[in-house]
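With one protein chain withheld, the remaining protein chains of the complex are depicted in position.
When the chains are written out, they are named A and B in that same order, and each has its own residue count from 1.
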Amino acid sequence: MEAVLFFGAAIGALGGAIGVVAMRNPFYSVLALIVHLFSLAVLFLLLTSAFVAAAQVVVYAGAVMVLYVFVVAYVGGGGESAWEPIPGQRFLAPALALALFIELSIAVLSSALLALGTHGPDVPAGFGDPAAIGRLMLEKFLIPFEASSILLLLAAVGAIVLAGRKREGEAA
Amino acid sequence: MNVEWYIVLSALLFTTGAVGILVRRSPMVILLCLELMLNAGNLALVAFSRMVGNQQGQVFAIVVMVIAACEVVVGLGLIVALFRRKLPLNVDDLRELRG
Partner (left out) sequence: MTATSWAWLVLLLPLLGSIFIGLGFRVLPAKVAGVIGTAAIGLAFLCGIGALLCLLGEDAEARHHASSLWDYASVAGLNIKLGIYVDPLSVFMVLVVTGVSTLIHLYSYGYMQSDQGYHRFFSYLNFFVFSMLLLVLAGNFVLLIVGWAFVGFASYALVSFWYRRTTATRAGMKAFVINVVGDIGLTLAAFLIFRELGTFDYGEVFAKAPQVFHTNQWSATAICLLLLVGAFAKSAQLPFHTWLPDAMEGPTPVSSLIHAATMVTAGVYLIARTHTLFVLAPTAADIAAFVGLATLLVAGTIALVMTDLKRAIAYSTMSQIGYMIMGVSIGAYSAGMFHLMTHAFFKALLFMGAGSFISAMANKQNIDEMSGFGKAMRFTSITFICGGLALAAFPGTSGFFSKDEILAYAHARGGMYDIFQILGYFGALLTAVYTFRLIFRVLPGRPCKEAQELIDTGHLAHETPRNPATGEEEDTEVGFPGAEHHIAEQSPPMKIAMGVLAFLALFAGLIQVPGVDSVVTSFLEPVFADSPLAAIEPSVGAAWVGLGIGAAISLAGIGIAYWLYVLRPETPAALIRRLGPLHTFLANKWYFDELIDILIVRPALAIGRFANRVFERFVVDGLVTGTAETVRGSGGVVRAVQNGFVRSYALLLIAGFAGLALYFLLSSS
């Protein structure tokens, strides 16, 4: 059962990823990413990380992707020309990425970390619940928590500044 | 499923995102591919957290999500600014820093 879910979600994630990369129309790429995000949420659930899965759906797929959709609608975005100005890029990119993937797989599969070959230890019932995550965030990882909230503030202000209305004297 | 399946899947998603960045020219799509890579990292974090048995990895996955969100916000702001100024939305055309 778990394997079926895993493979299904994996295929969804992979399909979404390939869709992002391959689609001509950026709007379709956004949609493909949304599919990918949902699949990842399923995978998170399989890994008993309920809160992360929920955050993924709500925050990522819900808010960030909506932002993307709005911007794509505003900006538009046609296709790109087929001609590649950098010689060798079209060939080297997949080749190197493939090489990288193979190396990472070898590293993982033949690793001395024997725990990788297991399902992981038995976990208590509340593993991955919001309460547990919340406790960790507010007790052990308070500073990263606060820092990321400041980061959010900065990003919001920055975005407003960047995309703001034209000021006097600025080029159109 | 053993943890290693998840890690291999994460590697695959990561390299797919890498290919996307290298091949696509629209800044929008490049940002999307960047999202792919970040999510792949998230998956690896959560998988390892499950392997170890504590939830610290999950906390960090959330932090990564926050960071990704910020980055997307700023990146999209840039793209909107580019569009506003009628500059070409093509990373190849933005190449003034060259030797």
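Definition applied: contacts are C-beta pairs under 8 Å (C-beta built on N, C-alpha and C of every residue); 3 or more make two chains touch, one makes a residue touch a chain.
Fair warning: this is a prediction, and the values are worked out from it, not measured in the lab.
Student: Based on the whole complex, identify which of B:8, B:22 or B:76 touches the chain you can't see.
Tutor: B:22
Student: Among A:10, A:64 or A:93, which one touches the chain that has been omitted from the display?
Tutor: Within the whole complex, the residue contacting the unshown chain is A:93.
Student: Just the residue numbers, please: which parts of chain B touch the chain that's not shown?
Tutor: 18, 21-23, 25, 91-92, 94-99
Student: Given the full complex, what residues of chain A touch the hidden partner chain?
Tutor: Spelled out for chain A, the touching residues are 85-86, 89, 92-93, 96-97, 99-100, 103-104, 106-107.
Everything below uses one rule, namely that only the chains that are shown with their structure count from here on.
Student: For chain A and chain B, let me know how many angstrom lie between their CA-based centres, rounded off.
Tutor: From the centre of chain A to the centre of chain B is 6 Å.
Student: Which residues of chain B touch chain A once you look at their complex with the stated criterion?
Tutor: Residue list for chain B touching chain A: 1-9, 11-20, 22-26, 28-29, 31-33, 35-36, 39, 42-43, 46-47, 49-53, 55-56, 58-63, 65-74, 76-81, 83-86, 89-90, 92.
Student: In the complex, go through chain A and note every residue touching chain B.
Tutor: Residue positions touching the partner: 2-3, 6, 10, 13-14, 17-18, 20-21, 26, 29-30, 33, 36-37, 40, 43-44, 46-49, 51-52, 55-56, 59-60, 63-64, 67-68, 71-72, 74-75, 77, 80, 85-86, 89-90, 92-94, 97-98, 100-101, 104-105, 108-109, 115-121, 123, 127-128, 132-133, 136-137, 140-141, 144-145, 148-149, 151-152, 154-156, 158-163, 166, 171-172.
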